Structures are given as structure tokens and as C-alpha cells.
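Structure below; questions to follow.
Only a single protein chain was left out; the remaining protein chains are all shown in position.
Chain naming follows the written order as A, B and C, and within any one chain the residues start at number 1.
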Amino acid sequence: MSNLSSLPDAIRSHVHDGDCVALEGFTHLIPFAAGHEIIRQEKRALTLVRMTPDVIFDQMIGMGCAKRLVFSWGGNPGVGSLHRLRDAVEKNFPHPIEIDERSHAAMTVSYTAAAAGLPCGILRGFLGSDLAAHNPNIKFIDCPFTGERLAAVPAIRPDVAIIHAQRADRAGNVHLWGIVGVQKEIALAAKKVIVTVEQIVDDLNAPSNACVLPAWVVTAVCHVPGGAAPSYAHGYYDRDNSFYLAWDEVSRDRQNFQRWMRANVMDGMPINGDA
Amino acid sequence: MSNLSSLPDAIRSHVHDGDCVALEGFTHLIPFAAGHEIIRQEKRALTLVRMTPDVIFDQMIGMGCAKRLVFSWGGNPGVGSLHRLRDAVEKNFPHPIEIDERSHAAMTVSYTAAAAGLPCGILRGFLGSDLAAHNPNIKFIDCPFTGERLAAVPAIRPDVAIIHAQRADRAGNVHLWGIVGVQKEIALAAKKVIVTVEQIVDDLNAPSNACVLPAWVVTAVCHVPGGAAPSYAHGYYDRDNSFYLAWDEVSRDRQNFQRWMRANVMDGMPINGDA
Amino acid sequence: MVATPSEVMTIVAARMLREATVCFVGIGIPSKAANLARLTHAPNAVLIYESGTIGTRPSVLPLSIGDGELAMTADTVVSTSEVFSYWLQGGRVEVGFLGAAQVDRYANLNSTVIGNYKSPKVRLPGAGGAPEIAAQAKETLIIINHDRRKLVEKVDFITSAGYLDGGDSRERAGLKTGGPTAVITDLCVLRPESLTRELVVTQLHPGITRQMVAEATGWEVRFAEDLIETEVPSDVELSTLRELERQTILAHSNEAADRTPFIRTDPTEEVARP
Partner (left out) sequence: MVATPSEVMTIVAARMLREATVCFVGIGIPSKAANLARLTHAPNAVLIYESGTIGTRPSVLPLSIGDGELAMTADTVVSTSEVFSYWLQGGRVEVGFLGAAQVDRYANLNSTVIGNYKSPKVRLPGAGGAPEIAAQAKETLIIINHDRRKLVEKVDFITSAGYLDGGDSRERAGLKTGGPTAVITDLCVLRPESLTRELVVTQLHPGITRQMVAEATGWEVRFAEDLIETEVPSDVELSTLRELERQTILAHSNEAADRTPFIRTDPTEEVARP
């Protein structure tokens, strides 16, 4: 009954062409290894969902996995642009992608609404912003008690959510800590959940009220040490800031990017930070 | 700049006749001592808010503090009725009280809406239940994306929320754990927050992602060891189940109840379980 | 060993809990039945209590919904807000186990008032989590003592929807889940008939006659054509139940004897699973 699996098996079994796939992790615990496996398995026409589509989505978009992007901030944090994302949006390379663009707050509301089984969520948002005019997924309702105008966004219920966590036990219960972002929300919002972890332990021994996902809500747990690099895993390894800086240069040029992906991802090599 | 205070001072300064006052704690960490102080200070015409108005609200209602009750389940857990609450509702003793009755889920939505600064919250609720017909604070809206009918409830933003927690540090940061109920939500929903604690420590040393209320959101922290008795404080003392059983007998009769309250609460004696 | 009517009710309810099912449990007999199931045929049943304890494995029965034992043995303890939103409303609960003061012919539940709402004859504790459990669990099981004042033609107040007026009225009211699949009493089991959704007796407990049930029921109760007799509680079921109750009394009386507040300094240690 364990949900333990290899990463290639988990991606093969649960991620299908055309799926809506969310990869979450707010700077911390970004599931890079899982994204690379999706690239290697050449999944296509995915709707990719992520608040902060940073380097991992730049790579997936550049390698042609994405048909559509749902997001709120797409940049290389602390560095600048995502060149592959920009190339897709500005120049349709490798092919055009659709964009469903919101704000951070609205994304979290869409995730929590889905986790809570609601069709939509409400927030005080988008007043005076041009975003609402460009996105039919942002509507407004009136509070039935005060009449106040409130923004509403539809729940985001991905086919698969993928997150990285520090630890799981042998039964597949998962524990993450530190900056936990929206990982619990997206895991509970999605139809299936794949979790890569740094470590498998005998007993989670998690503190009270810690961020724990019980095994029975997790579709597959994959033991992938270093699976968040070049982002970081609190308690395990630090963020490889030099990689993010180097990525700017690697990703600027189409051929350079493809060469790097072939050498570092497609051949199955683990990413080692030497961009 | 510390928010440390004595309990009598905190109640005197922050709870006023006519206020809307929430006391929360889901079986665990019920702020009994604070409730008793409100009774001793003879606060009147309060709107009392609590998901589970158990013995503490029975005492406050029986002593004439309440004008209105907002709640979802009013019983003596595992024992039966609240006789003082019933006497007020059924026989207007000591005076009539208004009732605003919801479900647990709806109460939590009202708290989280207030904490999140929204005028209302939505849930899949009350379909087929007679509660909606008897409570104008339950309305329905249509999801602007799917058309689904959803219940809406107004935010509950008490003038004062009172909770009990295990520990605070000297700066007034509060840490609670175990069954945390809706304490964080109600604390952030209210205009002012009073927290009684078992212990003041030098350093909270709370685990990552623990339930912590920073000092700057807490109006007053009061050191009241045993302040949750006869309910329990995880890590400090157990629930006094015999008290809850004995309460049934004490509270059944008006005079018996008043005699007990005079002896055990009005004279300032700490509650000691020997009902 | 011969089981009492109440023990039969608990054991029959326990039997209905499938292995590895996710169950939202009320305090009292539902909690007893769910834990009995876990200790017998369903060791991997996931028990959720509205206090926010998910996947609890108490060694003794909790006396209240927020008992410390529930927190200490849980896979995770979340806020009450989260348990109702992400876990119940999120559609993760397969079986909701409910009690009530009254159940009617169409399995509607009343735990609000006897008599008129504005000036009630008896003010009951109220809804608690029940309306949403009844609406959002994939199915519900109802446990109630069999008595004419409890099994009534029509409840005074619908706190939690069963099949409303019968037929497809539940679906027409917008409820998307299955609704009550069984009412388990100390005399028998009633289940909704497929089209009318009226509760009919499908199963009589050992030694109980049709007449006894008919007399204890507040409407002209009907009996299924394929009425069966409840299997007698096994020695394992009964001894497990009695041992659970014995341990529970023992544990809680020890607690009462040691009520002096005491200080422990490490919250992490306190709440970690044993």
C-alpha cells in the first residue's frame, strides 16, 4: 500500500500530454528534478501552473512542454528575465503559448478554493489594475451583506501537483518545513500529487501542527536527494545563487540553451550547478 | 512596549459592556479564567461568540453577561445539556437572549473571512437545512464561473477575542500547540486580543511553522497558570472530566448554580474542580 | 458472551466501516464504533475528528472531541477551520458518522430544537459540524437509539439534510453526495429504499422482532422483502469493544486523580507521536 515510487515511474504513470500540471515551491523546495524528468519524457501540451515560473519553467517552456502558462510572476529571482519564457511570449519560440496571468494573492486564493472543494474564491483584488480587463478568469461579485465589490477567481484544480519536501516516512507521509509556500494548498487542490523528498526516514517525528501531508493524500513519493537544486532545501543544502546568475547567460541564446539542456538534463545527468 | 498585563487589568481595559466578545478554544485551551474575570467584573449586554458555548458560556449566560449568542453547538461535551443556556433560551432567565445560530463550518468561515479582511466568506453549506431560513446571516450567492449556489456568511469581527495558550515570551509573543482549533483565526479576526498563558518563558523556541501569534498582534498577554481548567492545556494538565459531569447537577437548579458561582467564582477563588 | 443492545448497535456500526476508508467521526457511539473497526477489521481506517486531528489512533476513547489523546496519536493536527475546508468540504471524507436527537422517515436529522424554533420545548445543542458532514461526506451512517420520540415521521427541524421529502428532493436541493446509507439503532438497521428514499428496516438484530421495531418507530415503518438477521457479535468483536471501554474508564479515572497542573518544558516532545 506504500506510495513510494521512482521518479521516472511516477512521471510516466501520472503526467500525461495535455495535463494541467502545477509545480510549486516558493524559492525554497522547487521541484527541479521532477521538472527535468518531465522534460526528458518529452511531455507535451501541458498547462503549466506556478506562482513564480522561474528557471524550472524557463527550461520546460524552452524545451517545448508548455501549451499554456498560469502564473503571477515570471522572472529569474534577483537576476532578471526568463529568456525562454520571453522568447515564447514575444516571438512564439519554440511555439506560441497562452498566458493566464494573475497576482500572487489571486493564485493562492485559487489554490485554497480548490483545496476546499469550492468552485471559486474571493479576494479584495485587482481594483484599478489592468489585469482584470485582460483575463476572463478574473470576475467581480458583490458581497451579499455589504454590497462591496470583491474579485472572484476560479479554483485551480490541476490534474497533477508536484512538490519537493524534506522528508517522508516509509509509509509515504510527508513533512516539509521552513518556507512552506503554497505546497500544502496545491497538493490538496490537485487530483494527483507527486512529492520528491530529500530523505526517507523511519519516523517523521514532526512537531505538533507541522506541515504534514498524510500518505493517503499523496499519489507518489519519490526519494530524490538534491531534487530541489539549484534551489534549496532548508536543513539540507543552500540555494546555488551562482547557478541562477549563470542561467541568464545560458538561456539568452536558443542554441546555447539547447546544448546545455542536452548535456545537463536530456542525458539524465543530475544538475550540478556548473551552468 | 510589552503587552504583559494582569488579567483583571486586561479585562477592565479592553472588555466593555455591549461589546462583541469571542472566547475560543475547541475543548482544549478554553479561557475559563478570563470568562470568570468577566463575570466578576459584571460585564453586561455582551454579544458572546463561540463555536462551542460549553460550561464557560453557561456560567456567563447564567450570571447575566450575555445579550446575544453567536454559536454552532451549545452543549456540555460528553455530558448533555447546558442548563443555564437552556433556561435563558427556553424561559428567559435571567433575561432573554438573542440567538445567531450557524454550523461549525460556517463559523470557521466567518472567522477566516474576518481575519482575511473580507466582509464575507463562502462555503458549500446549509443546503437542505432549516438553519438558513431562521438566520438572516446565512445567504446564498451564485459562483460567477460555474453558477453553483454557494452559502455566504458575514465575517465575524469581535471587539475582543480571548484565548488561552501554553506559552508566551517576555516580549508577548504567544505559542500554542496541539489542538489549536480556531484560535489563530479569531485572534486575527478581532479588533483586540487578550491571551492568557500557562507560562512565560525567555525564548519560545517554537518549531518551524508552529502556531505563533507575534506580540504586535496581541493586545494583552496575562500570565494565568491553570487558566484553562477545568478544560486542559496540552503539556500542562489534563481535562477535569469529573468537573464536567458534576456541572450537570450544579447548573440544573438556579439557586444551586448561583450559590456555586458565588463561592467559586465571585469570591475570586480559582476554580478547583470540586464542583 | 452475550452482547447488550447497545453493544450490538456499536458493533454493527463498526462493521460498516470499510478497511482504509476515510471517516469523519462524531464523539460518543460514532467514535466508539469507528475505533472498534480500526481495532478489528479496518486497521488502516483514517479517522478525522472535527477538532482537527487527522488519522488518529487513540488507545482509549476520547471523552471529548478535542481530547489530548487524539492530538498525540494523529498523523497531523490542523486548525478546525482547515478540517472543515480542506478535508471535509474538499471531498476527502468517504464516510461521515453521525448521531442526532431525531431522525425521520427520510433520514433527515434534528439536533437543534424539539418544538418551535423561536420558543422551543427543548433547546438541543445545535448543528455543530453535522450539516456539512451530512452534505459533504460521500455517504453518512447514522447511529441512534430506537425510540418513538427519536425515530419520527417528520423531524421538528432539519438540522442536517437526509433525503428531505424523499425521491430526488435531495439532489434537487443541490446536494451532490450520496446521503445516509444506513441508520443503525439498538434494534435494527434501516436503509433508504432506492426510489422513494424512505427508510425501511433491512436487518433485525438478534432476538428483535418486527413488532418491537414497529412499536418503537414513529411512523408506519416498512420491512424489506429480503430482511436479514444481524450476525451475532463475535467473541473478538465483543471482547475488543469491552476491553476498549475498560481501558477508557481506567485511563480517564487516572487522569481525574492527577489534576494538579504540571509544567513540562519541551512542547515538541510533548506532542510528538509515541
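Operating definition for what follows: a contact is a pair of C-beta atoms (placed from the backbone, for glycine too) under 8 Å apart; a residue touches a chain by one contact, two chains touch by 3 or more.
Given the structure is predicted, the values throughout are model-derived calculations rather than measurements.
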What chains on display are touched by the one that is not shown?
-> A, B
Identified contact with the non-displayed chain, of A:H14, A:H36, A:K139 or A:R167 | A:R167
Using the definition of touch stated at the top, determine which of A:S5, A:T47, A:T108 or A:N264 touches the missing chain.
-> A:T108
Contacting the left-out chain in the complete assembly, out of A:A34, A:M51 or A:V265 = A:M51
Contact partner of the left-out chain, one of B:T47, B:S129, B:N173 or B:N264 = B:N173
What residue numbers in chain B mark contact with the hidden partner chain?
-> 1, 112, 115-118, 173, 185, 188, 203, 205-210, 212-214, 216-217
Contacts of chain A with the missing chain: which residues?
-> 26-28, 51-52, 71-75, 77-78, 81-82, 85-86, 89-90, 101-105, 108-109, 111-112, 123-131, 134, 148-149, 166-167, 175, 177-182, 184-185, 198-199, 206-207, 211, 225-226, 229, 232-242, 273
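Following the convention adopted for this analysis, only the chains that are shown with their structure count from here on.
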Mean-CA-position distance for chain C and chain B (Å) = 26
Intercentroid distance (Cα basis), chain B paired with chain A, Å | 39
Going by residue number, chain B touches two or more other chains at 123-124, 148, 177-178, 180, 207, 211, 234
For chain C, residue numbers touching 2 or more other chains are 71, 77, 85, 89, 136, 267-268, 270-271
